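Apart from one protein chain that is not included, each protein chain of the complex appears where it belongs.
A and B are the chain letters, set down in written order, and residue numbers restart from 1 in every chain.
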Amino acid sequence: MRTVSGYSESATTRAQSPGAPGLLCARELTVCYASRGEPSSPALLGIDFDIAPGEIVGVLGESGSGKSTLALSILGLLPESADIAGSLVFEGKDLLRFDESAWRGIRGARIAMVFQEPGLSLSPVMRVGSQIAEVLRAHRQEGSNHRKLQVEAVLAEVGLTQVDRIYKAYSHQLSGGELQRVALSQALACRPDLIVADEPTRSLDGTRQKEMLDLLRETNRKFGCALIFITHNPGLLAGFADRVIVMYAGRIVEEGPVSRVFRRPLHPYTKGLLQLMPTSLQYAGRTRGQHLPVLPGTLTDDDHLSPGCSFASRCSARTQVCQTEFPAEVAPEKGRRVSCFNYEN
Amino acid sequence: MNYLERRVIHGVLLLAGVSVLCFAFGVMAPGDFFDEMKLNPQISPATVAALRSQYGIDQPLPLRYGRWVESVLRGEWGYSFAYNCPVRSLLMVRAGNTLLLTTLATLLAWLIALPLGVWTANRRGRWDDRLGLAGTTLLLSVPELVIALVLLYLAVRTHALPAGGMVSVGFGGLGKQAQLIDLASHLVIPAATLVLASLPLLVRHIRASVLEVLQAPFVQAARAHGIGGARLLFRYVLPAAANPLSSLLGLSIGGLLSGSLLVEVITGWPGMGPLLLEASLARDVHVVIGAVMASTFFMIAGSMVADVLLVVLDPRVRLGST
Partner (left out) sequence: MKTEEAAQRARTPAHIRAVGLSKSYVQRAPFSHKKFAIDALLDVQLEVSPATLTALVGESGSGKSTLARCLAMLEKPDCGEIWFEGKEISRSGSWELAWLRPKIQMIHQDSAGALNPRFTAAQVIAEPLEIQRRESGPKLRSRVCELMEEVGLPANWADRRPLELSGGQRQRLAIARAIALKPAFLILDESLSGLDLSTQAQILNLLLDLQKAHSLTYLLISHDLSLVEQVADFVAVMHQGRMVEHGAGQDIFGSPRHAHTRELLGSVRLVESAFRAAQAGGQQ
């Protein structure tokens, strides 16, 4: 496995995440995908973070930032070609030492996941009710009658009214909004302590998107389960998440409370992302055909391997040192951290 | 009209089409059953001509087809010149023997291929998967003729199994149980040949179907919910793979039927294969047509079974996906 140079020094100056003692603590989490004949490309590079019980953490990043790899690592679902190192401590136990059967006891019961495409995450040949019951069956020894009642209860909890119809339906008979709720009810069935949601609103229109966010927030309040909400759209985190973790090229580049990060972003990447946000005020003066604000360039595989700051190639504020050295993490104020040499500018 | 009714009507139309084609090609080919007699100096040309008109061979094609259809409707399925009896009585026994062999072979092939395909899919890329792939590649490249000959050779050398036929001499004198054992021992070689010949394709298709489902997002999701092991396999993976596999079942029934004709000839199994061969050589047209029709019928029935299975197993087909 690749040695992650430059990171171990910075770990000492790491800003302590708020909310400790954590529900989930990741230290030096590194994931590499080995591909035949080629040097393995790192997807996560020495990530540290803590999740406190009951909080909502937004993970913000574009494709290639490693946010989906992060989600899969937390559920132990990485493909066999992936090498994982570091530690991932959940309620005092290091998940990375778990074997498959120990993982099975955690997945769905203590840590659950909501997927991006609810239509695809349900079996097409099994009734929706049975699929929720399967989750309960995997983790609890109860009679099937009792289980059915529980499924109906959990369907009602996610705001579905026609419980009978939905219980008996197949996934292709449900609407997009219903599917999203069914997917959430599967995750909720065993009352997990942590739900990982990987872009659950990406394919939804505005109304359904808002509904889903409200539902997740309500779930979080009612059952006190922590939520990791992965997205590429900072607009969804405002008024929803407590904290935001900004990821770029497999690293955490900025972290802090949503309100403070959004008001005064420190990392140039965060600044750029927030400027992209469409807010209707800015259209008033816009003429037809005028360009939209952009964050120039794209995230490439080379950025992951760069010895310097991985954002340097796209950064407008870069200096000489950015190309040669990865910026150590600093904590400019309590509860915040950022990896940038020039964050103060 | 519902699905099943439509399928039955399609099947009947297909059979009618096959009969017309068979009849046309069988009759239009040069020569007929009585041509050989012309070479015999002891039979006068007048006798041959009389025989030909007696069997109606000198009449025009549409008329002969009409008479054949009439005899089909009477339940005779035409008349065999060689055996001098209605085709039906000939065919029923032979078709029964073929059906016994192919049903057994299909059943066995699936019973072996299904766990093998599922196992190799689950162990993708490991040594046992590679071994399985190598084995199926090897079997795939050996024609069934060779498999049959090798098995026959082994049977003759070891005297462990009878090397041909369906029953031993003196079969009638045996008790019920001994009769069954005798029949079974005769079945081993033709059935094993058919199973070995169809196994590689089945295993590969099953492996591919299961692999595809294993990579589907809903299987990943089920794993994320803590469902794994046998439960994941039997509740999620196999039911979803049933859709392509039931189509494969229809195809495999058809494939085994056509394969069995050759294997029957080699191993001396008294099914439709040897009958068809003899009848073709002797230009016994009605027998040829009858045999072809019977195997077409089996094939249509096989794919119909597969389609009905598909409807039963897959709610997307059953309920219509909206």
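Everything that follows uses one rule, which is that a contact is a pair of C-beta atoms (placed from the backbone, for glycine too) under 8 Å apart; a residue touches a chain by one contact, two chains touch by 3 or more.
Keep in mind the model is a prediction, meaning the values are calculated, not measured.
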Message: Going by the contact rule already stated, which one of A:His146, A:Lys210 or A:Lys334 would touch the omitted chain in the full complex?
response: A:Lys210
Message: Just to verify: which one of A:Ser35, A:Gln162, A:Thr298 or A:Thr319 makes contact with the chain not shown?
response: A:Thr298
- prompt: Given the full complex, what residues of subunit A touch the hidden partner chain?
  reply: 62-64, 175-176, 202-211, 213, 232-236, 238-240, 258-259, 262-263, 272-274, 276-281, 283, 288-296, 298-300
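Following the convention adopted for this analysis, only the chains that are shown with their structure count from here on.
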Statement: subunit B partner, complex, touching residues on subunit A are 75, 77, 100-101, 104-109, 112-113, 115, 117, 120-126, 131, 134-135, 137-139, 170, 172-173, 183, 186-187, 190
- line: Within the complex, subunit A is touched by subunit B residues 216-218, 220-229, 231, 235-236, 239-240, 242-243, 313-316, 319, 321-322
